[in-house]
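Note that one protein chain is taken out, while the other chains of the complex remain in position.
Going in written order, the chains are labelled A, B, C and D, and every chain counts its residues from 1.
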Amino acid sequence: MSDMTLEVRNLRTHFFTRAGVVRAVEDVSFSVQRGRVLGLVGESGSGKTVTGFSIIRLVDPPGRIAGGSILFHGRDLAKLSEREMRGLRGNRIAMIFQDPMMTLNPVLRIDTQMIETVRAHAKVSHAEARARSRDALGMVGIPSPDERLESYPHQFSGGMRQRVAIAIALLHRPDLIIADEPTTALDVTIQAQILAEVQKLAANVGTALIWITHDLSVVAGLADEIAVMYAGRIVEAGDVATVLDRPSHPYTHGLIGSVPSRNKRGTRLRQIPGMTPSLLDLPEGCAFRARCAYADAACEKDPPTTEPARGHALRCFHPLLEPVA
Amino acid sequence: MSDVAAVVREETPFHRFVHEFAESKLAVAGFVVVAIIAFLAVFASVIAPQNPYDLAQLDIMDGRLPPGSVSADGLTFWLGTDDQGRDMLSGILYGLRISLTVGAGSAIIAGIIGSALGLTAAYVGGKIETGIMRLVDLQLSFPAILVALMILAFLGKGVLNVTLALVIVEWARYARTARGAALVERRREYIEAAECLALPRWRVLFRHLLPNCMPPLIVIGTIQIARAITLEATLSFLGLGVPITEPSLGLLIANGYQYMLSGKYWISFYPGIALLVTIVAINLVGDQLRDVLNPRLRR
Amino acid sequence: MSAPVIELRGVSKRFGKSFDIAARLTHRLSGALGRPYKDQTVHAVDTVDLTIRKGEVVGLVGESGCGKSTLGRMVAGIMPPSDGSVLWQGTDIATLSPEAARAVKLKVQMIFQDPYASLNPRLRVAEIVGEAPRVHGMIPRGTFDAYVDAQLHRAGLDPAYKRRYPHQFSGGQRQRIGIARALAVQPEFLVCDEAVAALDVSIQAQILNLFMDLRAELDLTYLFISHDLGVVEHLSDRVVIMYLGRIVEEARAEEIFAHANHPYTQALLSEVPRIEARKKHFVGVKGEIPSPIDRPTGCHFHPRCPHAMPRCAIEAPALREIAPGHRSACHLNT
Amino acid sequence: MTTWLFRRLIQALFVILAMTVIVFLGVNVIGDPVEILISPDADQAERARAIIALGLDKPLWQQYLIFLQGALHGDLGRSFVFNEPALRLIGQRMPATMELAVTAVLLSIVLGIPLGLYAGLYPDSILGRSAMAGSILGFSLPTFWVGLMFIMVFAVELGWLPSTGRGATAAFLGVQWSFLTRDGLAHMAMPALNLSLGNIALVLRLTRAGVRENLPMDYVRFARAKGLSPARVVFVHVMKNILIPIVTVIGLEFGSTIAFSVVTESVFAWPGMGKLIIDSINVLDRPVIVAYLMMIVFLFIVINLIVDLLYTALDPRVRLESRQ
Partner (left out) sequence: PAMAQTLSLAVSAPVTSIDPHYHTLSPNQSLDAQIFDPLVDMDATAHPVPALAESWKLVDSQTWEFHLRTTNFHNGAPFTAEDVAFTLDRVPRVLNSPGSFSIYTKAVTGVEIVDPHTIRLRTSGVYPLLPIDLTQVSMLSRSIGANPLTEDFNSGKNAIGTGPFKFVAYKPGDRIELDRNDAYWGAKPAWEHVNYRIISNDAARTSALLAGDVSLIDAVPTSDYVKLSKEPKVTLAQIVGLRLIFLWLDHQRDVSPFVEGPNGEKLDHNPLKDLRVRQALSFAINRPAIVSQVMEDSAIPSGQFLPKGSYSYVPDLAAPPYDPARARKLLAEAGYPKGFRITLHGSNDRYVNDAKIIQAVGQMWTRIGVQTKVEALPWASYVGHASKLEYSAFQFGWGTSTGEASNPLRALTATYDAAKGLGTVNRGRYSNPALDQLIDKALVTADDGARETLLQQATRMAMDDVAIIPLHQQKNIWAMRKGLSYTARADEQTRAIDIRPVK
């Protein structure tokens, strides 16, 4: 396992708001290897984005990394100075955001936004930086990149903007890309284009990828491993086949069950009752227990992380054993 | 299903608003000061030792007395007197009343007229919108001072007329803001829903659209009150304000202004302080309102 | 087959700026200078024919900006068509008296995508749900509370919450309020415009179930707009595929998913991520979705179509029946 | 762009026309210029002669038509008081006002933006809070009062700056300007600051609000995620976005700065057109009032034009066609 790009151990990120402490990320551990794709799935507010921001240390007050370590090639990012961190961001670690309409600065030209990224980390001439930018645009399949460099973001469609964002992420051939729901806002055919692009790049460059999404179907085809988050914790993690085909956690199970295609056409869908709990001052114990059919008194304590099989992590007192229908 | 409660406490938007407003101590202090000032202004006739607008109660022989002087009839002028022998304290209390009436009155009337026009423009669109907005442009490109002069010349001086002049000067800003807000809100789905439910147009306009356009209007409302008060003061300085026998704060300052160099500071200074405190307090409230009512800054 | 409730006949919707003197002046001027004026009209919906029958669930699928919402709005009577006519049970809505038009309008209700923007934040739930029935005199005096309670209950909400404001509810609950609001005027037809797109998977299932329950309970007809093929497949009897303002294919749901005819439908189906897929190799249709201002000539899909022929760039294919109840608009079929 | 220009022109024409009608009526309503202009020693015959000399004997609509005819030939009439073409008079006074107003606006940018940036980036810092509190004072104190305080402190007590007037000027492009001489600059300092106080406060607050609103935006985070330095994020990414509302507001305020220079000009005896207009109103010098207002409308139109062009330069999303 010398290929380990990122190893997150017991990460906690909390928001100290006036209303109380929001434990957005609580005791999260996972790792990604070179050239592999980790799918981080979970419902809205489960802490996926905050996890991503914690890794590149862009959690703003009142949020703070409250504990744990983020080992990037063995170096603990949580301990780096802001200056050292800045050297890594956009360079060794890149991030792509959800909404392509919002991530590019609307009033700056594409070339400005790309060149500044190149020159932030490499001492190269303007022309050289521009050439690199153009190549990166070409790499993500933007036609006539030379002209497109002169454009403003609003002149691009959503899919093209997302490709520009990806191109920016790729400028320094980073070791790790954190992609925070980068295709959620896009149409199906465009999403497929982006996924195709990303797959190709991961394979060619050997970048490790954390793909954050709430859509199980997307990661099913893309990821090597999956981590399912619920209320700030990873409740189940493992390789795609294990987690999707033989989910052990009742939540994962319910989630997969409620996908329409897993149900017979026209019948009632299987549904998880209730709603996601608020992370504000979450009481101790399994956060899912209020919605869980199997919950009992034992669940009022925090379930520990167990490893029922090699490479399969689970946080549940009552794991399901039978595979999903 | 719904047995899982979403939020525990029953909370009206008003409660929440009060709550968020109270987060800034400074704004609360501002609000308290505004309330005190409003109280003083409303009950000026009870509190003030003298009715400064009643010529029979003034005596120029008491003119320009320094603070703390005592008149022939045994009245103490805590803040001194002006050139007409007007007790400054009483003058300030009554002046507050005029200033607030003029400021708040014009802001409210202009607000009502301007927002109604702005909303209509946004909601109805077409020729009516173009017409209203051109009128707004015309109004905004006309210097306020000239408008005020013409109106005051036409109607004569008077608190009501100054208010009217300020309304004519101010309404356009509201119309612009209301239209801007309404153009955004109009595209919201709840307006479509109301239309889909075949609700009458006026109902959609005033019950659905208007309340949701209120935040920016309230914000510019507070600012406009402050603006109106200062504008009235400026008009007074230029000799176009309220009648001299019923001075507002601005007129008191303008009157005392000429005594600044001769050391009779109190004639201008105390009304100045009163004006300053009033406007600062209103603006503190306005600032916090802006933050609280701004959906983009909402936490 | 049951009777049609809604029929669209050659319905189009264009959005454009009205021309004032200045604009006309420039047009003339630029025309004189030999630079013809570029048309800025948005062709959101382009001569659409569609029939929806009583009790049916019709799924409307298409990519962003293809005119789904616009079509839905015209069906719901929020927006008049630029051309063509919308028929309610056989009569053209445009010819109705204001009274009758209002009654028809209430028969068709809409459920919106955004659970946050679709509820007036300044009204209590009871008012949101009860306002329209009260204004239209649908509730007898004194029974307001009971009526509202019943509506909320039917949508799966605890009536105890009715004095609350929308912001105090979660997304799923809000969507239920929106449903209660629509049901409160006793509609026969629901237009659901991406009604579950903004919800989490687990909540989405709850709402979809509610829709199915209500259909059974109230004998509702649905126009179900969505870009999520999985959802549409699960719910719909019939599926309509739109591309850039036009219907390109229309058939029973099983038929579409089994025998997609139009190249666009085929591409769409192949690109839908499936939870069953493992280490899928993504391909992606080439090209971007064109803008409705600057539409390709002929078949709108031809610049991206793998089977495009010269004819496709010239002539727009008509929607013709290729199998019973299966219509498609592609030159490959002739 | 052409459409937009046409639209602007047509609108401007209407505004100007409406304006002149209003002013003609308005001046008539206010009073009778002859009463003000003519010497009290003049007898009735002389009075009648003066009325004819000034063309005030004709019915108002005829006077208006005569004016319109002249206006079409670029002649806006002669001042009753100065017996000079009204336009020339305004032209003579305009540079003084313009340089005051421009300096005031520049001051508001130079002081307002940095302070606003600071207050936005460090909202809880002492300087940030004081800047905000100070800005409230900026528009709470009546201009005329502050002006006199300035004079008392800086001219009378400290003797650092000359109290009033315009000081020495130097010619540039055939026009006399104060900012070219030391003496002129010294004379300009206080009035310009006085005039700009409100604007400084405004720009400061706008900047702060813009920073507060833009900082949490995705594109700022993305810029940080690219590893850019905080300086680049603030001064390039955030700055360019907040400039848009600032430019708009400054453009609008520039107009009212000019209109409100009346007060500053009279306190500091600054020979600009603000003082001219107030004097003209006081003596009902209708040609000057009309010409002044037409100039102001014209100026507004030009400013709006510039603002719109700047707007397009700053915000590529804005196309002139799509703005009304």
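Keep this in mind: a contact is a pair of C-beta atoms (placed from the backbone, for glycine too) under 8 Å apart; a residue touches a chain by one contact, two chains touch by 3 or more.
As the structure is a prediction and not an experimental result, all values here were calculated from the model.
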Review point. If the full complex is used, which shown chains touch the chain that is missing here?
Key: B, D
Point to revise | Where the unshown chain meets chain B, residue by residue | key: 55-56, 58-61, 63-64, 83-85, 149, 152-153, 156-157, 239-240, 243-245, 257-264
Study note, to complete from the structure: Note that chain D touches the chain not displayed via residues 30-47, 49-50, 53-54, 78, 80-84, 89, 92-93, 96, 148, 151-152, 155-156, 159, 162-166, 176, 266-269, 271-272, 275-276, 279, 281-284
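Convention: only the chains that are shown with their structure count from here on.
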Practice item. Give, as an integer number of Å, the spacing between the C-alpha centres of chain D and chain A. Key: 53
Study note, to complete from the structure: So, in whole Å, the Cα centroid of chain B is separated from that of chain D by 24
Review point. Counting only residues that touch at least 2 other chains, which ones in chain B make the list?
Key: 1, 6
Revision key, fill the gap. Flagged in chain C as touching 2+ other chains are 20, 170, 173, 206
Revision key, fill the gap. Counting only contacts in the complex, chain B reaches chain D at residues 133-134, 137-138, 140-146, 149-150, 153-154, 226-227, 230, 233-234, 237-238, 250, 253-254, 257, 260-261, 268, 272, 275-276, 279-280, 283-284, 287, 290, 296-297
Check your understanding: Where on chain D is chain B touching in the complex?
Key -> 11, 14-15, 18-19, 22, 26, 29-31, 132, 136-137, 139-145, 148, 152, 156, 209, 212-213, 252, 255-256, 259-260, 262-263, 266, 277-278, 281, 289, 293, 296-297, 300, 324
Exercise for review: Spell out the part of chain C that touches chain A in their complex, as residue ranges.
Suggested key: 63-64, 170-173, 200-206, 208-209, 212-213, 227, 229-231, 233-235, 253-254, 267-268, 271-286, 288-289
